[in-house]
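Removed from the display is one protein chain of the complex; every other protein chain stays in position.
First chain written, first letter: the chains are A and B, and each begins at residue 1.
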Amino acid sequence: MTINKDKSRFDMTLGETLRSQGISRRSFLKFCAATASMMAMSPAMIPKIAHALESARRPSVIWLSFQECTGCTESLTRAHTATIESLIFDYISLDYHHTLMAASGHGAEDARKAAMEENFGKYLLVVDGSIPMGNPGYSTIAGISNYDMLMETAKGAAAIIAVGTCATYGGIPHANPNPTGAVSVGELIKDKPIINVPGCPPIPVVITGVLTHFLTFGTIPELDHIGRPKVFYGQSIHDRCYRRPFYDKGLFAETFDDEGARKGWCLYKLGCKGPTTYNACATTKWNNGTSFPIESGHPCLGCSEPDFWDGGGFYKALSMPTENITKTAIYTAAGAVAAGVALGAMNKSKKNSATKAHNKTTIDDLEK
Amino acid sequence: MSSSTVVPFNIQNGDEMTQNVKPLLHEIKHALDSLIETGKSTIIDLRSIPLAPGEEDKILNTLGQGEVKAQLNALGLSEVNETQYAGVWTVTHYNDEDQIISRFIEVTTMPEILCSQTEDIMAAYSRLAITLDDIVEDNLETN
Partner (left out) sequence: MSEIEFLSWVRGPGFQIAVIIFIAGVLIRFGEILLLGRKKNLAEAKGSEMSSGLRTIITRSIPDKTTFQRSTFTLVAGYIFHIGIFVTLFLFAPHILMFKEVIGFGWPSIPTPIIDATAVVTIIALLAVLAHRMSNTVLKFLSTKEDYLVWLVTILPLITGYIAFHRIGTTAPTLLAIHILSVELLLVIFPFTKLMHSFTVALSRWYNGAISGYRGVES
């Protein structure tokens, strides 16, 4: 009935931890309701989530950052009020995160080693950033190359969560011409379950949503064909976009400040990649549900898809070719015409010589 | 566009854009029907439906405000209101910064979150017991 004060924080379930912090069951229910909503689960799941989370045990998490811009960590830590994110985030045991942890140098590396040993086979490994394969020296932490650190830490992980488009598909470092030979986590590790949480950055609640799912059900969520959890990436921006009726009617904004833009018409012509992008922006939205890029009048860049950086330009409509076809066409035509003229000239001279060589048939010939 | 230009967005009060408003209201009507017939309550997550800016307000305005208006103080504010249609409630959860984190329409006699929770009652019991002990001790000391 009362809380067992002797239990170490580590052994407490999430429910116990919360109550020891003076968080009421009602607050917890509210949190579960918000979680269900965010994970696009039916409200009927709320009691189940509550039950599972209350008895969940604290997982150890090791977070590795490779070639990245820290935007993903920023995204996650931006909302640090008592929201879903922070509840989950406070609860997990984040044993190593070189941007967020107080320790540095040997202390930090020791913490990672210790967490790995203590929880071997059980800890969650979160990775943001891509791994350079061109030269190990391109990116190192404490003198260890990204590749070595990833392979070493992945060994004892129960599952790996790749956060951000860099870790999931190579992202910006991988963009043409990929100077560092950047690759994704999935290209290097084949023998562990990997959950891809792409986005540049991913929506914060999507990151915590995946953690919550892992805590709630102890399993990894159902993934799509490129490793993304279907609850968040199951539908395209276009399919959930509130501007869709305008697309269907063929009403488009032509520029960013024309009449159509003011009326909130579809942004397809301005380069919207919503039709080919799978992400939760249109429903979960950003900044705690305030809005999302299309609602603010800007087309979707397609940031949760592989190679979104090389898609031919953010403002080029999806139906436009990405290469300069005009040039191709002109060069081809010029080439073909030149070849034609040359052939024609050759033919003409042939014809002329043929005509010249041609002798009229005479009676003599026939008599031969 | 120069910075002084004001772009007047008029999508807030535009026509219905997603055509989801009416079906949703019909769904509420069906839910009320099954509450009457079978006593089964229904929860609709407003975030699970694509709505254009202003459409959510349209739904809430249609439902209006009824007799009950409750506020919770649980990890930020929550508002639980009965609409002018008895049995139809709106439940809005805010975080510490007054941002909406989720919003539901519940068709029920009483939203679950308003009820006192067993765990909290148990904790309350032990807290009250401790307080009573303190009072007794205080009384002993002053006497």
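What we mean here is this: a residue touches a chain if its C-beta (ideal position, glycine included) is under 8 Å from a C-beta of that chain, and two chains touch if they have at least 3 such contacts.
The model shown is predicted, which means the values in this text are computed figures rather than measured ones.
Student: What chains on display are touched by the one that is not shown?
Tutor: A
Student: Touching the absent chain in the whole complex: find that residue among A:71, A:136 or A:275.
Tutor: Final answer for the missing-chain contact: A:275.
Student: Out of A:65, A:145 or A:236, which touches the unshown chain?
Tutor: A:236
Student: On chain A, where is the contact patch with the chain that was removed from view?
Tutor: 169, 225-226, 236, 238-239, 247-250, 252, 268-269, 275-276, 278, 305-308, 310-312, 316-323, 325-326, 328-329, 332-333, 335-337, 340, 343-344, 347
What we mean here is this: only the chains that are shown with their structure count from here on.
Student: State, to the nearest whole Å, the distance from the C-alpha centre of chain A to the C-alpha centre of chain B.
Tutor: Inter-chain centre distance comes to 33 Å.
Student: Inside the complex, what are the residues of chain B that reach chain A?
Tutor: 1, 5, 7-11, 14, 17-19, 43-45, 47-48, 50-53, 55, 72, 74-76, 78, 91, 93, 95-97, 99-102, 104, 112-113, 116-120, 122-123, 126
Student: Which residues of chain A touch chain B once you look at their complex with the stated criterion?
Tutor: Touch residues, chain A against chain B: 1-2, 15, 19, 23-27, 29-31, 33-34, 36-38, 40, 42-44, 46, 81-84, 240-246, 256-257, 261-264, 282-284, 287-291, 295.
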